[in-house]
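In this view, the complex is presented without one of its protein chains, the others remaining in place.
Moving on, here comes chain A:
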Amino acid sequence: MKLTTSILIACLLAAPVHGEEALFVVVNAGSEVAELSHHELVDIFMGRYNTFPDGAQVTVFDNDSVQGLRERFYRQLVDRSLAQVDSYWARLQFSGRVTQPEELGSAAQLQEKMRTTRSAITFVSEGQLNDSLKVVHRFDP
């Protein structure tokens, strides 16, 4: 019993180290889109559809401004490693079907793109949320 308790406590303590704060999928604050299901997000982020469910144009940005964020996002979205996601995109990109989302390496660049692109969608960590972004889906850790 004591052992179980200490394991439990250890797990609870360890949890924040693994990491994990929630992930938010966000669009431009002026967007009509209110909420997106997991399935709709897979269609958009994996290049299957280039529009929102209502038919409006979508522009995907890949957020690489926070260490480990991309990896966590795709793990949550499709349960694939980054290598698998990149290999998948190589197939789509170089068969000319869909262009791979633009990867943004700095937070400032990301905020700027998201603020000025009305059709934009991306994923952010909690600390990156602000008034110019509207949350359309939340992934809990």
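To be clear about the criterion, a contact is a pair of C-beta atoms (placed from the backbone, for glycine too) under 8 Å apart; a residue touches a chain by one contact, two chains touch by 3 or more; residues count from 1.
Just so it is clear, contacts and distances are computed from a predicted model.
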{"item": "Hidden chain of the complex, named as in its UniProt record, picked from \"Response regulator\", \"Acyl dehydratase\", \"Transmembrane protein\" or \"Porin domain-containing protein\"", "value": "\"Porin domain-containing protein\""}
{"item": "Options A:V66, A:L82, A:A107 or A:V135, residue touching the unrepresented chain", "value": "A:L82"}
{"item": "Touching residues on chain A - with respect to the absent chain", "value": "39, 42, 48-51, 55, 57, 78-84, 86-88, 90-91, 93-97, 99-100, 102"}
